[in-house]
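A protein chain is absent from this complex, but the other protein chains hold their places.
Chain lettering (A, B and C) follows the sequence in which the chains are written, and residue indices restart at 1 in each chain.
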Amino acid sequence: MGLATYVARRALFSFFVIIGELLIIFYLTNIAAPDPAVIWAGPESTKAQVALVAQMYHLNSPWYVQFYYYMVNVFSGNWGISPLYQQPVISLIEEYLPVTLELTIIAFVFKIGLEMTLGVVSAMRPNGAVDNLIKVTYTTVRSAPPFLVALGLLLLFSYGTHTFPSSQPIDPILGATVPKFQFYNPIAGKVTGFWLVDNMPILNALLVGDWAAFSSAVSHAVLPVVTLILFGFGGIVRLVKVSMLEVLDQDYVRTARAKGLRENVVIFRHALRNSLLPAFTLIGLVFAGLVTGSLVVETIYGYYGLGYYVAESLLTFDTPSLIGTLILITVVIILSNLVVDIGYGFLDPRTRVGY
Amino acid sequence: MSKSSSSVTLGIIFGNWATLVGVGILVVFLVLSALAAWPVTYHLIARYSPDALNFGSSNAPPSLAHLFGTDAEGRDIFARVIAALPIDIVIPFEVVGASVGIGFLLGTFAGYLGGWVEELVLRVADLFFAFPSVVLALTISAILGATDEGLRVVFTELALIVVGWPFYTRLARAQVISLKQMPFVRAAEASGLGKLRIIRMHVIPHLASVVAVYATLDMGTTLLLYSVFAFFGLGVAPPTPELGRMVYDGLTALPGNWWWSFFPGLILMILALGFSLAGEGLRDVFDPRLRGQR
Amino acid sequence: MSPATSTEDLVSAEALSVTYKVRTGFLGSTHRVIKPVDCVDLSVRKGEVMTVIGESGSGKSTLGFALLRLVKPSAGRVLFSGQDIGKAKGSDLRELRRQMQIVFQDPYSSLDPRLHVKDIVSEPLIGSGMKDPGEIDDRTSRAMTMVGLDPSAKSKYVHEFSGGQRQRIGIARAIVGDPQFVVLDEPTSNLDVSIQAQILNLLMDLQSKSGASYLFISHNMAVSQYVSDRVAVMYAGEVVERGTSEEVIGEPMHPYTQDLLSCVPTMDISRKVTDVKITGDPPSFADLPRGCRYSNRCKRAFDLCKEKEPALAAAGGREVACFLYHKEERAVAPPER
Partner (left out) sequence: MTDALRVSDLWVDYRTKGTWASAVRGVDLTVGEGEVIGVVGESGSGKSSLSLAIMKLLPANARARGRVEILGKDVVGLPANEAHRYRGAGMTMIFQEPMTSLNPVMRVSNQLSEAVTSRGEHYKLGVFRADSIAVPGGRDPRFAMGSERSVPPSKEAVEALRQVRISDPERTASKYPHELSGGERQRVMIAMSFLLRPRVLVADEPTTALDVTTQAQVLSLLLGLSREGTSILFVSHDILVVGQVARRVAVMYAGEVVELGPTEAVLKNPLHPYTKGLIGSIPSGFKGERRIEQIPGSPPDILRLPSGCRFNPRCKFAMERCRSEETSLKEMEKDHFVACHLY
């Protein structure tokens, strides 16, 4: 009952978020802009193209008619045509999204794991040598603009030592030969692929068992993943450290010790979970941060994913692509926040039931 | 106390020295950017004008003559970095200043007045919180900037403020809500002090210190964020030099002329570090919960 | 006991209720309404010390706050010298505020750490509209002297004072405007016994000198007995027994009051509180028993107690809300919970 109410309320709120965002964008593109057709067609387009676009998006009609078609199009999946690629935005997203999703999820898992571990390690000996080293490292790293980290790694490991390749998600020669993953789909009743999975270079190679492609995809992903991990690094380290120190000072940790439990049991069973809890509230933000980071990271490494696509659209003022990806990213982030919050509710019994 | 001497040294350096270093960095950069208005600065410090073309020494690697090297047109990158400082420093102040102003005002009154005012402000702030703020700001900035290159930087700042204010609104409101429960505020109410006076005497002094900490830390973040906007061409219009854009422009010259991108990025990092260290120092002063255990 | 008391009411609460919304459900997704003060009638006479005794969660502090208009009642009203304080506005309200003051439990959080002592103490004067800095300064110094603080300390910050001295600052703030009514919300419960003695003696001296009415909120029987003329015992948001201190504490009638008193350790260590057989815990507002709110813990409860709620009515010289002393007809209307 509680959970269902909660999810329903969140779903309703999420709907308003998307509507709100669409309103802002509609206002900017169709009303505030001095020449809406140019916005939609792109600044480089010819007069004829502009006229065509104006007709396509009903830009010569009154604003409420425009608004009607704008909303209908958004909710029916007709997200316009990218002037840059001359393809429907939705099919571009289909192509690029899985690549970035794979990259950010890998980075996310490693980042959370690494930061939490370092936070706990720092708290074991506050102001000790290890703690200070960690502190110096993250303070410096998080001040670096994401492109500087990417650039540094690129210069060192790609151009310098040639340890890792400098661009693309996979070696293009290998990439062309990897078959797409297929499986027997009991619902469709036939062998099909799965768009999300078979467009993820690492997972797809793994599932079809192409080891050459797999190792190529992995080595192409190393530098982007490391850069994403270092992007905004330290927030969780610090939070975990502070809350661990606080928890270690709590009465219930003393109770655990007074019970005669060994120190490692006290730390791992009693202190750890409580001190990791506050970090979970930051997890949604971390994920959103990684999505942002992927714009820069994919641009510099030429990693053809959603981030690269958004960056290209920004640089060429490709409005339909920008709006399409914005809506998509909003949905992804809303969903991830929902998952995080529900997960938090289950991890912390205090938030679960009211009495 | 069996701490190794090196760790104690690191601790001391990071305790008080860190704040000093942070403030030092900020002062140096503020002075430099103030001086950047006069051409004589470049001759004294960099020895070249940021716009002077010198095809004779184009693509020169870093050297004593050109500390950060030169670009394809032979312009001195060090001089161009100095020329880019004013805009890169002033933007965080403008953006954070405006966000703090709006957020502080809305949050304080929402928290103190309660009722429908609070409900409305909170809902709107929540709405903005649910947006992927950076991507939204980038999109807004790109849509508005598509038509007018000259106004792009203004649109970018607006976009950053649009996504920046909700944080301060929530921060201020949360602080006010907890202050409102404090017996000393209750006592002021019982004494017949007006709401405005209570806000002025009891709420704002407490709030200001907390907001100051976050604002200082946020300046560093905003600087980095703006550099990302500039990186994507959403900053000031060329030919005005701009650190983020210089990094982007330099990417084409990789791996050969790495210094085109590297030094502007490095300067951004040092500047952001300055804000971050100064903010951490403030936090230690104002937030006793974290005092001494950074 | 104290001869200065009159029978005229200074402050009276009429059918006063306070309700709060609390968040429940998954991540606070639903609300529930609780009623920490439930239809309470209470009056404080001119020049007397009235004590509200109650355990944690009995609603006693909320009641004190509502009497001062620091929380808004959901029903009922509070009269101060016949004037409805809920309706007062502007200069009337300022005058009321000057007449009614409060001393809080925690001497730390009740004093703004960023202000000088003089700014804290003079707050009620400024709140009542006093402008003349000379007069403000005079009265601040006088109030500080009265509570045993050196007026030369008025430019210090509160963190320079000990807990007991801080509580003196809080008392100075309360009395600086010569209020007729002061609410003392457990003013000594955070203090050590030796400091508590100093503060209690100070309060009693101030009260007898000024002739003001005090509403003392306490969970400590010995302290309540020591300071009060009259006593009201609260349980789960309701007053269950009310009368003079000699009656209620000397010869308690309500089973709750009796049990409460039997649990208080005294100098007579042969009387063991550990022999008292009381079960259960104080109820939570979210889960009140049917009928009389004490019926689930009461040793003398009978069928009627679990069905109807007894009303506060005269018995044995005081008022008691218990069916042992008056039968069915005194039940209140079926509770709407």
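Simple rule for what comes next: contacts are C-beta pairs under 8 Å (C-beta built on N, C-alpha and C of every residue); 3 or more make two chains touch, one makes a residue touch a chain.
Since this is a predicted model, take the numbers as computed values, not measurements.
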> Who does the absent chain touch among those shown?
Replying inline: A, C
> Any idea which of C:43, C:180 or C:196 touches the chain not displayed?
Replying inline: C:196
>> Given that one chain is not shown, which residue among C:17, C:43 or C:225 touches it?
In response: C:225
> Given the full complex, what residues of chain A touch the hidden partner chain?
Replying inline: 249-252, 254-263, 268-270, 272-274, 277, 347-350, 353, 355
>> Considering the whole complex, not just the chains shown, which residues of chain C touch the missing one?
In response: 1-2, 49, 55-56, 162-165, 192-198, 200-201, 204, 219, 221-223, 225-229, 245-246, 249-250, 259-260, 262-267, 269, 272-276, 278-282, 284
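Here is the rule we go by: only the chains that are shown with their structure count from here on.
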> Shared touching chains for chain A and chain C?
Replying inline: B
> Going by the average position of its CA atoms, which chain sits the greatest distance from chain B?
Replying inline: C
>> If I rank B-C and A-B by number of C-beta contact pairs, which comes first?
In response: A-B
> Of all residues in chain A, which touch chain C in the complex?
Replying inline: 1-3, 5-6, 9, 341, 344-345, 351-355
> In their shared complex, at which residues does chain C touch chain A?
Replying inline: 22-30, 32, 284, 286-287
> Any idea which chain B residues touch chain C in the complex?
Replying inline: 182-184, 186-193, 197, 201-202, 205-206
